[in-house]
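Just one protein chain is left out here, and the rest sit where they should.
Let's look at subunit A:
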Amino acid sequence: MLELNNVEVIYDRVVLVLKGLSLKVPPHSIVALLGANGAGKTTTLKAISGLLQVERGKVTDGQVIFQGEDITNWDPEKVSRKGIFHVLEGRHVFEHLTVEENLLAATCLRRDRQGIKEDLEKVYSYFPRLKELRRKIAGYLSGGEQQMLAIGRALMSRPHLVLLDEPSLGLSPLLVSEIFHIVKEINRRERTTILVVEQNARVALSVADYAYVMENGRIVLEGEPEKLRENEDVREFYLGLTPEGRKSYREVKHYKRRKRWLS
């Protein structure tokens, strides 16, 4: 469904961030893209959704193919019209709008009032908490509620492909597994294809059908979640496990930049 072929991204004409990245997302699947802070995960998603443009970034080589069509460097607007929606890192809800207004704002490409109503109910059925909060100003919601709203907002546009950027960021472990559980449900019931970016490898591998690990702008490892979980490096760096079990704090400190994997 989505294919990145040797994609190279440069910011401000000089900063080379993606260095020939390739990955595939089959229809109706969940694919996880793992990697440490600064690896280029967010950049990868922005290269797909077209949001690179507003940050003066550009795909300078390779192609982004969606449903057989070359969408490299398209306008974000045009990409959305193809059915690709990007849930940004840090949620980015419309803070001064109510929950329901946030959901409605995402329906601007649609004209079918009845369908919009049904989709509102559908989002509320996945996230009952949002229904209770529908008249509340989104800026005052908790981090977990904002994440639910951000995902719900993407659902409102009946997406074919959702790009999820670090939904676990700053949330409690309980909330993280609840949100990933719902993501899995959405994937199963709506048949929505999902590309999820995570630093939290544990939870991402638990729902993904396939996963890539990236480092420094390149894919360094890929495979089924079971296979990756067996991999020594993944166990050590991304899951914080060694043959003797959890690493002691002292040893871990060495990998400080990967600290968040251990939470």
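We adopt the following convention: a contact is a pair of C-beta atoms (placed from the backbone, for glycine too) under 8 Å apart; a residue touches a chain by one contact, two chains touch by 3 or more; residues count from 1.
Simple rule for what comes next: contacts and distances are computed from a predicted model.
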Per UniProt record, name of the chain withheld from view ["Succinate dehydrogenase/fumarate reductase iron-sulfur subunit", "Aspartyl/glutamyl-tRNA(Asn/Gln) amidotransferase subunit B", "Fe-S cluster assembly ATPase SufC" or "Branched-chain amino acid ABC transporter permease"]: "Branched-chain amino acid ABC transporter permease"
Option touching the unshown chain, where A:S142, A:S172 or A:N216 are the choices: A:S142
Of A:T44, A:S157, A:N187 or A:N200, the residue in touch with the unshown chain: A:S157
Residue, one of A:I10, A:L104 or A:L169, that touches the chain absent here: A:L104
Positions on subunit A where the hidden chain makes contact: 49-51, 54, 56, 76-77, 80-81, 85-88, 92-97, 101-102, 104-109, 137, 139-143, 153-154, 156-157
